[in-house]
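Apart from one protein chain that is not included, each protein chain of the complex appears where it belongs.
Chains: A and B, in written order; residue numbering restarts at 1 for each.
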Amino acid sequence: MKAKRIEGGTARGNDDLELQLSSLLDGEVDDATCRSLLERLRRDGEAGRNWELLNCVGDAMRSSDVASWHRPGFVLKVAAALEQEPTVLAPAALPRVGLRRWMLPGAGVAAAAAVLLAVGLPRLQSGAPVEVASTAPASLQVRAAAPAGQPEIERSPVLERYLAAHRELADPTVMPFSTPYVRTSGAILTQESR
Amino acid sequence: MSERDVDWQLVQRVQRGDKRAFDLLVAKYQRKLFRLLSRLIRDQAEIEDVAQEAFIKAYRALPNFRGESAFYTWLYRIAINTAKNHLVAQGRRAPTQTETDIEDAENFEDGDALRTEDTPDRILLSKQVAEAVNRAIEKLPEDLRTAIVLRELEGLSYDEIAVSMNCPIGTVRSRIFRAREAVAEELRPILETNKDRRW
Partner (left out) sequence: MRGAMSLRWLGAVAVLFACVSWAQDRAAEADARTPEQWLQLVQQSARRLDYSGTLIYQRGTETRMSKIVHVFDGKVAHERLQPLDGRQREFIRRADEVKCLVPDAKRVIVERKARPESFPALASASADELLRSYSVKNVGRERVGGFDCQVLEIQPKQNDRFGYRLWVDRASGLLLRSQTLGERGEVLEQMAFSDLRIGSVDREQLKPSWSTEGWQVDETAYKPVDLREQGWRLVPPAGFKPMYAVRRPMKDGPALQAVFSDGLASLSVFIEPAAAAGSRDSLPSAGPINAFARQVGDATVTVVGEVPFSTARSVAQAAERIGR
């Protein structure tokens, strides 16, 4: 891969290939493209290396530990060994119908935001906290007045007042102190008459 | 489409005679497999050999795989057995960690808990990877970030992401690629030198 080209950039021949490789990784290419791409990967050392690295991204996002086990060139080694193997064939299997997860427009963004913060901080091991050079959580804050597609939750203002008053005095005991506040963060006491 | 469906599609391609499609599965699961084997085998070179052997064995056994479990679950069993046989052939016994312990640990995909067999080098590398990912993701514009998160952490397909982000599939494809590329660039200096390291 060439240097970062996040802000658009010139279209080069390689760009197309790498875009396709990224799609290949996600299983989002048709059979013919898949075959020709894999063929290319076996022949083109550099493309192969780059593609192996692209594979690491997902692992690294999910677990830095898993990603740290990356060995460049391993795939090609196995591919070479596979050349010596007779081609396996299996009787045609019944087609499986995969379950599609269909998310409402906008809901995905909120879900991504929820998950995103988990990505933003390295997972903490039990024991000493990890010193990280990255900036404080505030920089990753996904902030919106109300995320697109998630309207302000309809509430009863009457109930709200009671909730706030209840929260003020109710002792959460076993649950952390913040629990009632997390639960009813929308409710505040309004005391117009004083 | 779930991850399991994607893998199953690949498996079917291999079962229809496309050997090359197996490379995709190798590329996808090599890291997880290495880490799994490291719980049983200490030597890095051996881990790699056993991993290769496991993948080849999986390839040979593929006609028997009918998708009743997730591909990785099936692969994992083959890898454990390969490792055990390897240790026996060398006159060694597998370490005392029981198989259920390993399975527990493996079932949790992003378990980053310290393990007793982790070396300082390993811990450092893992931390460097985490920092690199943080850096890269923080710098991403929001649309790229969202796209990569929905793909890699939520496992949504391009179609699903297109609906969720309300944009054409071509845009999804491009955003994911650019985000991936950016993260890969941060990871490159850390992971590419890996092959020369001695633990």
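Definition applied: a contact is a pair of C-beta atoms (placed from the backbone, for glycine too) under 8 Å apart; a residue touches a chain by one contact, two chains touch by 3 or more.
Owing to the predicted nature of the structure, the values given are computational and were not obtained by experimental measurement.
Engineer: Hey, which chain A residues sit against the chain that's not shown?
Structural biologist: These residues of chain A touch the chain that is not shown: 110-111, 113-115, 117-118, 120-121, 123-129, 131, 136-137, 141-147, 150, 152-153, 155-156, 158-159, 161-179, 181-186, 188-194.
We take it that only the chains that are shown with their structure count from here on.
Engineer: Please compute the C-alpha centroid of chain A, do the same for chain B, then give the distance between them in whole Å.
Structural biologist: A distance of 15 Å separates the two centres.
Engineer: Which residues, counting only chain B, touch chain A once they are in their complex?
Structural biologist: Within the complex, chain B contacts chain A at residues 1-2, 4-6, 8-10, 12-24, 26-28, 30-32, 34-35, 38, 48, 51-52, 55-56, 59-60, 62-64, 66-67, 109-114, 122, 125-127, 129-135, 137-138, 140-141, 144-146, 148-158, 160-161, 163-166, 173-174, 176-178, 180-185, 187-188, 191-192, 194-195.
Engineer: Please give the residue numbers of chain A that touch chain B in the complex, ascending.
Structural biologist: Residues of chain A touching chain B: 1, 3-6, 18-19, 22-28, 31, 34-35, 38-39, 41-42, 49-75, 77-79, 81-83, 85, 87-93, 96, 98-109, 111-113, 115-116, 118-123, 125-127, 130, 132-135, 139-140.
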